[in-house]
Structures are given as C-alpha cells and as structure tokens.
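Heads up, one of the protein chains got dropped from this complex, but the rest are sitting where they should.
The block that comes next holds chain A.
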Amino acid sequence: MTAHKIPLALASAALTAGMSLATLAEPMPSTVATLVELGYPAPQEGELVHIPPTMADLEKADLHPETKEVIRRGYDLFTNTQQLRGENVFNEMNCSSCHLGEGRQPFSAPIWPAAVTLPSYRGKNDHVNNLEERIAGCFAYSMNGVPPEYGSDDMLALSAYHQWLAKGAPMYPDQPIYGRGFPAPERPEKLSYQRGEELYQAQCAICHSEDGSGLYQDGEYVFPAPWGDGSNNWGAGIVRTETAAGFIKNNMPLGQPLSLSDQQAWDIAYYMTRQERPQDPRYTGDVEETLEKFGPTFHKNSSYGQVREHDSHVLGDHANWGEKGDEVTPWNVGQSRFEDLKEK
C-alpha cells in the first residue's frame, strides 16, 4: 500500500498474488523487496518464490461461495486455534503463534510448501505423510493436543486454507523454496544458558513473561508461552535448538526481525529449549528409552533427556502431559503406514 523507497529498480513491478516465479528473470515482487530491505536474503537464482494470495484475494477469486466459506473457516482456525481448546488444543497456542503473518510469511515457516511438497516421506515418523497427517502432527506436538479426525470439517478447512495459500505454486517443485521453514543462522562455537537467560529477561520477557508463561488475559490469548504447560510439548519441531534459533533470528522481537545477532538468537534458543514443557506424546515411560528411540530422527537436535548444567535437572524426565493429562492421547502418534511396502 505504502510507496516504498527501495533502491531496487526491480521493486516497483508487482507479481500478482497467487503466482510463482522460478527464476529471477522476472522482477522481484514488492513483498520480497520489503523483506530484502529488512535484511533478509534476496532470492537466489533458481529458488522458487511464491507470493501466497491473501484473504482479500479470496473475496475476488473465482471459487464457489461454499469453497470460500470453508477456506475462511480454515483461516479462522489457523489464527484462532484456541477455539478448539479442550477439544483438540490443550495449551495456549494458535497455529499463527509460530507461523507468523497468518501462515504466509517467508522465514516464518510459511505453510503453503506443505500443500505442494506432500505427500512425501518424513523422517520424523518414517513414512509418507499427506497434508492432513502433517497438520495432525502439529496438533499432537505443537498444540499439545489431539488432531481433528482426518476428513472432518475442521481438518478439511485447515487443509483448504493451506492449499489456498499455495495457489499457483507448482506441485512437487524441483527448486528449493525461498523463505521455507525457520532457516537458522550458523551455529556459534559456544552457546550460553546464562547469556540466553539474561537476553531473554531483557528482550523477550516483556511479552512472554519472565517465567515463560506468555500472557493469557481475561481468558484470551495475547502472547504465546515459550515453555511451561501453556506451550508446545517436547515433540514439537521448535524444541530443536536450531529451529528455535531460526524462529527467533528471523522473527523476534515482533516487528524487528534480524535485530538480534546470530549468537544472541542461539543463546536465547538454547535457554528457551532447556526449560520444561509437557511430555513428548511418544514417551515410553522412560526418558532414556524414549531418547534412544527418537534421538536419531528428532531429539538429537533437542535438549530432551539432557542434564541442565546449573540445577542438574534431567529435561523431559517427568510424566507431566500438561493440560491434557494422561487420559487424552493423540491418536495419530505412532500410526504406521504402508507396512506392506516395507515387507517387500
């Protein structure tokens, strides 16, 4: 909307939302120019740059009114996932707590790539996942909850919103995707829990609170909890220090991306991921055994099962499931697929 003073001759030309470009033969879209101006890397030659359509674009789109209704429902669930609290969500997070900009934002794990790269193999559960199963994973781990059933209205609506954001992007793209995931800066030689704590208290606590509980005010979500019972459990992607560092570096403090140094982002991530949170739903009853089973595919990048330096606490060594208690278990965890293929 605002006219930007961008020192790029390319910037003025616009790419229609919902379109993709595979090479930089075409001009840089203005939204990407905004990112570059903020210090994000420019797209590399050969990267897939896709500008997801907005909800305003949906109004103008040539889709059946009911299709639009369902996409809107998906958007609403994505940005206010707390409406499923106690049913599918058992912490104080929304999908958009981590996937900023309503799931559209590059370098903030935009969600449209899931719609064009799945079904495909995921190491985390060692089989081929489709979009619904991928979303179900977020519910089991990041929302510390239970996914809506495959094919249910809520699952369909969330899938539809993902696919809407992917509109115009090529299916199974060969090119690497610009701004995918939470790309982490290079890991510094040494990480410091103490520096991380000082930085967290000085730069993060004003919103996320000094004890990591975020802010839930008058029964409503305001700021997400980076740890504790209101946060994601030990199986969520962001418990991996590298992923947390990538999230922080690219997105925090809110509105000031890339303002922390690489060392600062990693130190805060290290501190944050060495706090307690609800148990991993893959927990076998023994932290060592769980680590042995899921270390190679996941926990090798987290602090799970490690001894915290200053108080000798073994991280994840507890049976605290958070708000969902031990009665509620996510049905999707440990579900095998394509056993017949493996036998051959």
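Convention: a contact is a pair of C-beta atoms (placed from the backbone, for glycine too) under 8 Å apart; a residue touches a chain by one contact, two chains touch by 3 or more; residues count from 1.
By our rule, contacts and distances are computed from a predicted model.
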From the options "Gluconate 2-dehydrogenase gamma chain", "Glutamate synthase domain-containing protein 1", "Amino acid/amide ABC transporter membrane protein 2 (HAAT family)" or "Cytochrome c553", the chain left out of the display has the UniProt protein name "Cytochrome c553"
Of A:90, A:223 or A:266, which residue touches the hidden chain?
A:223
Full-complex touch with the removed chain, picking from A:87, A:126, A:210 or A:288, is A:210
Chain not shown: contacting residue from A:171, A:202, A:319 or A:341:
A:202
Spell out the interface residues on chain A facing the chain that's missing from view.
1-4, 30-31, 34-35, 38, 54-55, 100-102, 104-105, 194, 197-198, 200-203, 205-207, 210, 215, 217, 220-223, 253-257, 310-311
